[in-house]
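For this view, one protein chain was removed and the others were kept in their places.
On to subunit A.
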Amino acid sequence: MDWSAINPAFYVASVMVAATPLLLAAIGELVVEKTGVLNLGVEGMMIIGAVCGFITAVETGSPSLGFVGGALGGAALSVVFAVLTQFFLTSQVPTGLALTLFGLGASAMVGQSYVGIVPPKMPQLMSGADLNAFERIVLGHDAMLYIGLAIPVAVWAVLRFSRLGLILRAVGEDHNAAHALGYKVMWIRFGAIVFGGACAGLGGAYLSLVRVPQWTEGMTTGAGWIALALVVFASWRPLLIILGAYIFGGIAILQLNLQAAGSTIPVEYLSMSPYVITIFVLVLLSALHKYGISRAQAPAMLGRSFHASN
């Protein structure tokens, strides 16, 4: 095989583009999980975001409005999940799975007449074929990629330093205690779920408007699941989401480049590697916890329904 077929600057730049949808979806899911809710519908919210963003961008001609549409689409679908799990107390796991199945089906239906269309292009800070490596990697991107990098930093600061963040974490640690102190557990979780939906929608829209850019049925191809794995990989720490997204994104791009370079390694090994790495991290985390080196990282109430009994 021919390694020289892989240009490092191009490679890094495309890793950044590939990582952004994962990063956006994962940081949203992290906030949701921090409040103790497990929403397995990330894949569904992403693809709804992808199709809504794509349609909005094509119809209005504005890719920026496209991202707004994508976020609204993802948020709207997450409201369904929020109402079902918070008010009707449905179990979170099957509800999330249903959300994914519903999102895949609904997006395919809505997007039927948009297959094959080229969306309006998102402007980049710098573009062209003659950029040097620095320009290509640091400046050669669209605004959404930079926003995507800013969101985890903002989430980290809010969770760590603000009262809102403290309340979010408290609800995820012990919803009974939070309720006893007078916090509205259901509404706090509702808000977090909608934020998570909007982020997943943005991630989906980034796929259909920048990364691919095109609409095809089922185009997320498991990105939502990788985002879920990414939250675990990052052990619920916002800044590690960036690192994880770049590693997982890097693997995805490597896969394509290796194919192009004529590698003999079956690509399936690389496609499964994010999950293998995540399982390894899970084992490592619980081992560290068991031997008292670190604390349990997962929010204690993760996946548990809350009902105020009195």
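Quick note on the criterion: a residue touches a chain if its C-beta (ideal position, glycine included) is under 8 Å from a C-beta of that chain, and two chains touch if they have at least 3 such contacts; residues count from 1.
As a convention for this text, contacts and distances are computed from a predicted model.
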> UniProt name of the unshown chain, from "G3E family GTPase", "Acyl carrier protein", "Fe-S cluster protein" or "Galactose/methyl galactoside import ATP-binding protein MglA"?
Replying inline: "Galactose/methyl galactoside import ATP-binding protein MglA"
> Which one touches the absent chain: A:157, A:239 or A:300?
Replying inline: A:300
>> Of the residues A:9, A:79 or A:167, I need the one that contacts the missing chain.
In response: A:167
>> In the whole complex, not just what's shown, which of A:101, A:138 or A:180 touches the removed chain?
In response: A:180
>> Please output the residues of subunit A touching the missing chain, sorted low to high.
In response: 163, 166-167, 169-170, 173-174, 176-178, 180-183, 295-296, 299-300, 309-310
